[in-house]
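What you see is the complex with one protein chain gone and the rest in place.
Up next is chain A:
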Amino acid sequence: MNDTFSLSRFGLLLKKTILERSMQLIGAVVAVMAFTLLLYTLILYALDWGPAQNLSFIWGFIGGGVVLSSVVFSYFTTNAGGAAYLTLPASSLEKWLCGILISGLLFCIVFLSFFRLMDYTFVTAYHSGLDRTSPLYRGLYDHVYLYEFEGNNVFVKATILYTNFVGAMMVGTLYFNRVALVKVALVVCGVLAAIYFLNLAIVSLLFSNVDIAFPYFTVLIKVDSEVGNIELPHYAYAIANNFLQYILPGTLWITAYVRLREKEI
């Protein structure tokens, strides 16, 4: 018997994981979609298409991923639930892969399909509502296009944040048995605040007139009314980028596996 991975056992586990708490999982996904739709509509009404598409995508995608990843390993709120999960005859690798598949792949497929459909509906409705005879038609038409997933910097950045936050949430759910979502949010906020102030302190030691020092993305210097951006050297930018894009999420996701193997309740 293969104690590490068996496809048939993994299939059973996936089926069990989805159907055992189908209402919870479906409810979480539906809530995320409703939130995204609401955000898209409100920002569109209050601001413009660009912010509506970007902000609703960022919050829906990252927020939804985080919420779902807090659900997939949330068996440990009770002793019996945790014990039943840990003693179910499936390997830790299969249990981990199951969580990864749900919050890392299935959610992405469902959310991206939903977002595309929602965006398509809004954009199509906008385009069809334009007066084709108007001299402004072309300009108004070109003002709005479907949200791009390819070659879109916001999409890339959102994906990086998604992989990091989902990884952090999975690890957190396996560390904190109760109210993991809140506890992980507090820890992440604390870590981000610490990094921000550390970054600010280092930048302030090196430069004067620092205006904004946001880790990784931006360091702005302001002299009178002139603002200049300090960019990282190319090699340093590549290192930072690779760290955030691959090393940090990879470490977090693998930590979730290690933690699951070593989980005690």
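Here is the rule we go by: a contact is a pair of C-beta atoms (placed from the backbone, for glycine too) under 8 Å apart; a residue touches a chain by one contact, two chains touch by 3 or more; residues count from 1.
Everything that follows uses one rule, which is that contacts and distances are computed from a predicted model.
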{"item": "Complex member absent from the view - protein name from UniProt, among \"Aspartyl/glutamyl-tRNA(Asn/Gln) amidotransferase subunit C\", \"YeeE/YedE family protein\", \"ABC transporter ATP-binding protein\" or \"ATPase\"", "value": "\"ABC transporter ATP-binding protein\""}
{"item": "Residue touching the undisplayed chain, where the options are A:Ala90, A:Met169, A:Val184 or A:Leu252", "value": "A:Ala90"}
{"item": "Contact partner of the left-out chain, one of A:Leu19, A:Ala46, A:Ile109 or A:Leu205", "value": "A:Leu19"}
{"item": "Touch residues of chain A, complete complex, unshown partner", "value": "1, 3, 6, 9, 12, 15-16, 19-21, 23, 78-84, 86-92, 261-262, 264-265"}
